[in-house]
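Note that this complex is displayed minus one protein chain, with the remaining chains in position.
Labels run A, B, C and D following the written order; every chain starts at residue 1.
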């Protein structure tokens, strides 16, 4: 059922491949670290329970092909990816959202943008309204970009003298969705791709709602590269821009049904709001 | 028995007074163990070069460590972690004692219940258990006393009862009780049967016998593995995010790491605190062992 | 001592033959415990209504449970989990025995090393330890024998040495060894000193005494808490994603759960398997306890 | 029974312990085979017999440490352990059993002192925990009892710091602290070095002189001759011979008694 992206039509760009750092070129493999627990961006395939698939996997595949490399897309815990960038992993592609604080630790090359989407129990029994969040209880993935946005919203509620948003943080987005489906929270919010995918998986037990206010904007996702690896960062940006221009990204996002994730140009360490 | 004290082969005295009163003591030359010293030097050198590497390796980001090790949210996390540990161990110890008594009951249903409890809580992962405790209020919104297929008699909103803190403590405590029950069983089995009979002969009742005679003696065997379990519990509190309970040490450091994208120094912060608390617990264990060893360990009976 | 066997208050016989040979036995009427029966009924009723709720509650998605409980990747996960448990326990037991011997050594540096090892590995969270084992190759790319501040003598790429499986087993095993060392210490301390002396008097050497005389007797006290630890290890394997090692049971079920966005039924799948393996381990523990209790537990010495 | 021949030391001649047809089975082992025995108030009854003859089992049945299989045990006129209604034995509540036990004191071969308590704490434990005596009063009594058994100075020592003879004397003081009406001794000196035996036997002799009702199991035939006024010889779970100690020891009528005495004397 996963879209079948075919990287064969992508050809190797010798000019770009020539810029590869020596150790990668010699190995002939692009090693990508990812936590593979965030469908549809990256998850473990149903077929054999081993192979990762998802949007990020297709993107990594396209990049590797462009550079004339084989792709080694490896699963790792989030805590294990970041310190090992530049040593164990060449790139980290795991739907990382870019923030100013994170930019101090790693280099990011932006490659997609993510809008938010709400999920509520089918039929919206709690009469949740995306434009009136104060006093609601919201299940959320702990540490996610959307948690920070909600914290701002909650702050606004308090300033306006309204009750704050009650956040219930979970280790995984799946646990947050389970809580909503079981009536344990009014709603949950995450990236549009994720929520859309989850709603489809839920066999009609969940429904989605478009966000309003601050959550209506877009956040940038980035490919993480070790801070000291400037050359590789620039190369990744060039490759990404080439793939954007060639329409490969548009095609991948289209296949996964998230056209609005496409960005016009990839930037190195882009300026973001927070 | 302390092995080291019992084996005179190795009781080689260090330099000592060479006479006591009028007695000229033997001048004993200990055996040399050149191999051991080489091994020791090797170990020391390994430790030093490791420490040197750790201290200078930039991956450890010691500046970030220093910045956050005493941050208020970390300190608060330490407090909650200690609180959870203590509360959950208290729950676990109470239930474990009950389980040991139930297993010794003459009522087969109580015995079966105890066995089942131990089997179930030892058998399933604590993360799963915690998740279900978190979902408890959702899955069973009302606890109500009702006729099996009839109407409700008394009801209570579960949400009031099972707050995240309660769910965390109950979840950790129930899981731990099963492990402690096994430890306690071994401890009580080690007591000489004559102790029970002597107490019975005095006309003491079962409850008093347990409390005054059996428990204090069992403690000697129980304390070291229970120390293990307490230290294990300390680390297990990091799983309470499953409930979700979000004030413990691990959550606090994870949240910072997630924001900064620097997991290693924050793991070191958490590790530093866990190690500190463990050290405290080990000191406590030492004194507990000494306390319950009184009359037995401190004054070693002669053996023939 | 088995408490239940020792307390004749509660040795109330159930209906029995009323004569043996020519002797007419007393017809004993046990005490009634109405309160206990009420409690039992209450428990049973609670269990039934709980089970009923669990079976019918759609949040549990029993269809998904049934679909995946025997899925090939889950079965493979079970295999790897068992393998990791066994291998890590083997590492842990070997090191723990060494630690116990080191703690009894007359070389203060070896004693200190053992103490430090136990302190460190008990004190830090195993997740952090595993993460560092995973990062080992990154933090220390080459293991090399070199002069403290001079050049390298021999070197080896760490990556070759510390594969994920090795890191997982070593990480889990080292951590566990510290806990087991405490348990073993308690076990050896429980042996009567006369045993050591009898063996020494036969002219046995230290190593043989440990292996033939002390260890088998200590096992009786060691097995129950070590059973706890083994079962704990079984669940601890779910942390090896930190390495990252991605073939264990918990990873397999989590991967499915994350794809389906249905954590509960997959946690039930994992729980089912953990419970099954634990049951097997408990059976094994029972037989081990029986084996090492031979000569002591099976034939109960009379006490006066 | 022949015990009537020795005058009881106390004026009251009511039976203190009365056993009727006691049988005891341990699984298939028939440890007691129909024992009848009466001990009068003030009597000192000594049981002797070969190893495994059921002496300990008998004492333990009197104190309800074993459940009898058949027969009746009466202690101080009360049926021990049961109420009999229509020939059926209704088990007493544990509380009642504990109360019955308080009226008998027991001293074990291996002392069984509580190792985590000092000598005086061992002696105080019964009065404080069972009789709810105030600690100060219990301590005073305990000190007096320890003095009586010659251990006034060792009150603060743990059992592991005492010699065997000293431990056994603490055990006797512990039993006496409950002010029992009958004292049971199961080979109180057989775990002691020969030199220490005397200390303990002296204490028991004093007790006998004070008129305490006692039943003793011992291998010290000389001692039995000296203090007993009722001797019981047991073999294979039965009382084979009983009566005045001088009669039994000097002119045993039963061949098994004779065989045994020839070995031990």
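Methods note: a contact is a pair of C-beta atoms (placed from the backbone, for glycine too) under 8 Å apart; a residue touches a chain by one contact, two chains touch by 3 or more.
These figures come from a predicted structure and were not determined experimentally.
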item	value
Hidden-chain contact residue, picked from the options B:30, B:79 or B:284	B:30
Chain D residues that touch the omitted chain in the full complex	50-51, 163, 190-191, 193-196, 198, 219, 263-264
Chain B residues touching the omitted chain (full complex)	8-9, 11-13, 20, 23-31, 303-304
Positions on chain C where the hidden chain makes contact	192, 194-195, 197-206, 208, 212-213, 216-217, 292, 294-296, 299-301
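Please note the rule applied: only the chains that are shown with their structure count from here on.
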item	value
For chain A paired with chain D, centre-to-centre distance based on mean C-alpha positions, whole Å	83
Length of the line joining the C-alpha centres of chain C and chain D, rounded to whole Å	47
Rounded Å distance between chain A and chain B, as computed from the means of their C-alpha atoms	40
Touching two or more other chains - residues of chain D	64-65, 94, 108, 110
Residue numbers of chain C (touch at least two other chains)	9, 11-12, 59, 131, 135, 138, 263-264, 303-304
